[in-house]
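For this view, one protein chain was removed and the others were kept in their places.
Chain nomenclature is as follows: A, B, C and D, assigned in order of appearance, with residue numbering initiated at 1 for each chain independently.
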Amino acid sequence: MPERKRPKLAVWKFSSCDGCQLTMLDCEDELLALTEEVRISYFLEATRKVEKGPYDVSLVEGSITTPHDIKAIREVRKQSKVLITIGACATAGGIQALRNFKNVKEFIRCVYAHPEYIDTLTTSTAISDHVPVDFELRGCPVNKYQMLEVLNAALNGRKPNIPRHSQCMECKETGTVCRMVATGTACLGPVTQAGCGTLCPGKDRGCYGCFGPMEAPNTAALAARLGQLGQSGRGIRRLFHTYNANSDAFRKEGDNHG
Amino acid sequence: MAQPNSKSTTPYLLDMDGLAALISALRRQGRQIVGPRLADDAVIYDDIETAADLPAGWGSEQAGGHYRLKRRDDNAVFGYGLAPQGWKRQLYPPRQKLFAARRQAGGFTVEPPPPPAPPLALIGVRACELAAIARQAKVFGDRAFADPGYQTRLSSAFIVAVQCAEAQATCFCASMGTGPEVTAGFDIKLTEVFVQKHHGFVAEAGSAQGAKLLKALKAPAAGPAEIKAAGVAVKNAARQNKHLDAEAARNLVAHPDHPRWDKVAERCLSCGNCTMVCPTCFCTTVEDVTDLKGDNAERWRKWDSCFTMDFSYIHGGAVRTETRSRYRQWITHKLSTWVDQFGEQGCVGCGRCVTWCPVGIDITEEAAAITGQERI
Amino acid sequence: MVKPDNLAPLIEDHPFFKGVDTKLRDLLVGCAANERFEAGQFLFHEGQKAEKFYLIRAGTVAIEIDQPGRPPIVVETIAEGEVAGWAWIVEPYRATFDARAVTLVRALSFDAKCLRRKMEADPTLGYDVLRRFVPIMAHRLSAARLQMLDLYAPPKPAKEKTVKAEKADKKSKGANRAPDARLKKAKKKDGK
Amino acid sequence: MNAPLRDALHAPVRDPLHAPVRDPMVPVPFRIEKVRRDLSDTFTMELVPEAGGEFAFQPGQFNMLYVFGVGEVPISISGDPADRSVLVHTTRAVGQVTEALDALKPGDSLGVRGPFGTSWPVESAFGHDLVFVAGGVGLAPLRPAIYQAMANRQRFGRVIVLYGARTPEDILYKKELERWRGRFDLDVLVTVDRATGKWGGNVGVVTNLIARGGFDPLNTTSFVCGPEVMMRYAAQALEKKGVDTGRIWVSVERNMKCGCGLCGHCQWGPHFTCKDGPVFRYDRVADLFQIREL
Partner (left out) sequence: MADTRTIKVEALARVEGEGSLHVKVKDGQIKELHFGIFEPPRFFEAFLRGRDFREVPDITARICGICPIAYLMGASQAMEDILGITVTKPIRDLRRLIYCGEWIESHALHVYMLHAPDFLGLADALELAKVDRSLVENALRLKKVGNEILETIGGRAIHPVALKVGGFYKLPTKKQLSKLEEELKWAVETSVATVKLVGGFDFPDIQQDYNFMALRHDDEYAIHEGRLVTSSGLDFPVSQFLDHVEEEHVPWSNALHGKPKDGGNHHVGPLARYNLNHDKLGKTARAAAKAAGLGAVVKNPFQSIVVRAVELVQVCEDALKLVQGYVEPDKAFVDAPIRAGEGHGCTEAPRGICYHRYRIDSDGSVLDARIVPPTAQNQKVIELDLWKVVQANLAKSDDEIKWRAEQAIRNYDPCISCATHFLKLEMERG
């Protein structure tokens, strides 16, 4: 039987911890089925086999932190029909975007024995800061079911079921008791996009915003409430400036505190 | 669901063992028993095994954006106020499969979901919650199109109602005319009483099957002291500080451009908590899912909220892009246009939206401000 | 050009001057003429002195803009019962569009100078004529705006993510030593 | 005694006479018999139930069409209500589901739920002039009413179809409009926003055609369908012309997920657009049109 024409999938990495592409390998129950539906054409973490582009779907992990990254992502874009960025690094610059708030050149000069070896930008930025992106999948790391959903939707020509609303809705759906109301715990849930599976509130801690800002978040109102609950300005700033520090809404809100 | 009971019966008096026997009897009927239990720093409605799972001695303190469990000075099992979420979870679950479809040569077949099973027994339903159940029953059945799932779950459920003995700071059922007294819509009604340190439950049947069950428990009749104590409990619960002028609130729709909408939008997180905890909010969306091959598809119904952007999406964009419009939609529907649609208000005064709003926005204050009963 | 003895009934019958006062009508008659345009003939041209306006009695007139090397753009068509030309009221009295007869057009024309003179002299007439023209102008404006909305266009696809400003610092010192397998491989194998 | 509570809980939840036979949320498979391309992005499908039988509906009603695995979309029925043997839908491909619909071919299946919603009250216009005002693909939901009016032609005064399209290439049902225009008992006026090619007809918005009249405003019923802005202005133009706002009917679109009043999405003021609409009497909703982001 001739092999069906399967869409070509490529997985790319920029500055990141690998966790999001590892999520792909963590789809233990679905991985083999997935490879029957897509052709893995470029995925260094999984295979040394490399097929040339263009690729039907590219998953891009990681943020842009070097001049060379900028060139590379443009080439990836050129080679990809659909470009999906996965994870907080790719969609908002990731944890390493915390450098954006400090003087990186200073660091390197003072710290590395040979600063001339180090070639880096002063900022860590999202992929969509550099090339058009078709879909941004949030999370630090992404949720594997959401990742499968996006691939599945792309394969089946439907809209991915990835809500942009608050984490609170997901907490309520799962019947999780609100940490903020019931215990006074600081929580970014009301301004964070749902999708993690109610992880932190389910483990008795406040949401730390690893899925980034929800649609039209009212960060100022939440920050005011966090203040009432006893969070210091610095504490509020840190909350917003962590895993999605360079997303517009969180960056701006964090800048207003501390 | 309770059927009308023509004859009034004399109240029985159950003790904790009697209550346990009642729960066991319901379990023997093959029912899934749902009642209050302690979990995650709150009393929630969840599956319970026995009466020992009930939150004996636990109460709660509730205010705008604030809930704390607190120890009671007695061992009342129904003294916890209201749980974070009502019985909507059981009667209209957050995720429901609508159908499954399978691709076949030249087309596809559609399989409706299996009927809900097993029947429920709901332990500890308050008056406001009975009202909420009734309101959803109208939404899901009082018109040309019914939701068979809701109707089946409700009509097969056994409802053990419980009288409130005290009100939370967020309760305003009295002003909505939905409580605190449980008057109808139950199979068995319990009022928790302490008479000379004896902990008991005055139990009345509200349906034939309730009466049958109570009779089978062979409990003694409640004495005058217990009946009197039950009356006092209801009176206590009726003392509520929060009020909503339901009549005036009808008029909310007349103020679509009131500056208060902007003020509340400054605070509102549009997180959707109020709608999710509201026992009458019924909005849902659907999700189509497929297997990777695309041979099997399913549609699921999920709770939705008018606070999400997608809620009002028509091709091109969302109709209600601003928080003010979304908040306005929620509260005007709840208190005003619901009456046009169903002949009564959508709010039952349970106060959950006040307690569980992370920033403590209070529906009664907003309604009063916009209808001009209070200074802005 | 035929000038019938009495154009009064034609003026009275036309919706534009519906209910006009007899005295005013008589003043109007003095400036009016009956005209006929074959299909393709122009009632007036953009930029020309606006010496007349026309009450369309029959036929269709295209209000259009000429463009070199391409067919003219039709802004609007007007028909029986409507009015062509309003630039005669406003200085410098120059037509702002071309008006072309699409079909055979019968119209009552009014001499602008004549009418303006009478309007100056008789503010009642002046007010009445203006009162009738202003709604026409308002309608034109509103119709033009609705047209600009392109109401029936396909709805815009859900906002595609566009490239945000390139915030990244492009200047960076130090040799780029990182061997770029991704880039090179992609390029090499791109081939064409 | 808490009467509403008691009533709601104890009254039969469904009137057995009108009880739906099946779960309204479960689609019924239909087979595509024919597909005709109307415009570059618009197409008309003829469907028959796979299990056989007929499909009855009122003009103006809609169905939820389900594309296997992709999703559902509300689409007005645009066929002749007198012909129950075939279900006709005209769809414009503007989103994921409609594009997936567009990709289907004769012989393929899709799911249908419906019919839902209110209808054009054709009978209420008996004895009147009947003016249809359509914009863009808004002609499709009106077509069943035009068929019904023509089937009862002698009961009306003048019957006029005023239709505005974007360009001459965007005129829906062009041949049918030509045929109608040829009838002595039906007036068809078409205008385009932008003239292209050899278009020799009217240019300008459809409300201009209303202003020109040709009907007796005091004795006219009008059915208006098109983009919401167009309907608002058309209704205003009709009102200005003297048509009673209680005799103007419009068809409103909002987000619909269930089609039968259960999901809450399509609420517009006190109305469920899916159930109380899509066809509304203009005077009952005129105020709602004026409220932003309602």
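One rule holds for everything that comes next: a contact is a pair of C-beta atoms (placed from the backbone, for glycine too) under 8 Å apart; a residue touches a chain by one contact, two chains touch by 3 or more.
The shown structure was predicted, so the numbers you read here are calculated from the model rather than taken from an experiment.
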Residue among A:7, A:175 or A:235 touching the omitted chain: A:235
Residue, one of A:10, A:140 or A:155, that touches the chain absent here: A:140
Touching residues on chain A - with respect to the absent chain: 13, 15-23, 25-26, 28-29, 31-32, 35, 40, 44-50, 65-66, 69, 94-96, 98-99, 101-102, 104, 106-107, 110-114, 117-120, 124, 140-141, 143, 196-197, 199-200, 202-205, 208, 210, 235, 238, 242-243
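The rule is short, and it goes like this: only the chains that are shown with their structure count from here on.
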A-B against C-D, pair bridged by the larger set of C-beta contacts: A-B
Between chain D and chain C, distance of the C-alpha-averaged centres to the nearest whole Å: 32
Inter-chain centre distance, chain B versus chain D - centres from mean C-alpha coordinates, in Å: 38
Where chain B and chain C are represented by their mean Cα positions, the distance between them in whole Å: 61
Contacts with 2+ other chains: residues of chain C: 155
Per-residue overlap in chain A, given as positions that touch at least 2 other chains: 156, 158
Chain A partner contacts - residues on chain D that touch it in the complex: 69-71, 96-97, 100, 103
In the complex, chain A residues that touch chain D: 156-159
Chain D to chain C touching residues, read off their complex: 41, 92, 94, 135-137, 164-166, 170, 191, 193-195, 199-205, 207-208, 211-213, 226-227, 229-230, 233
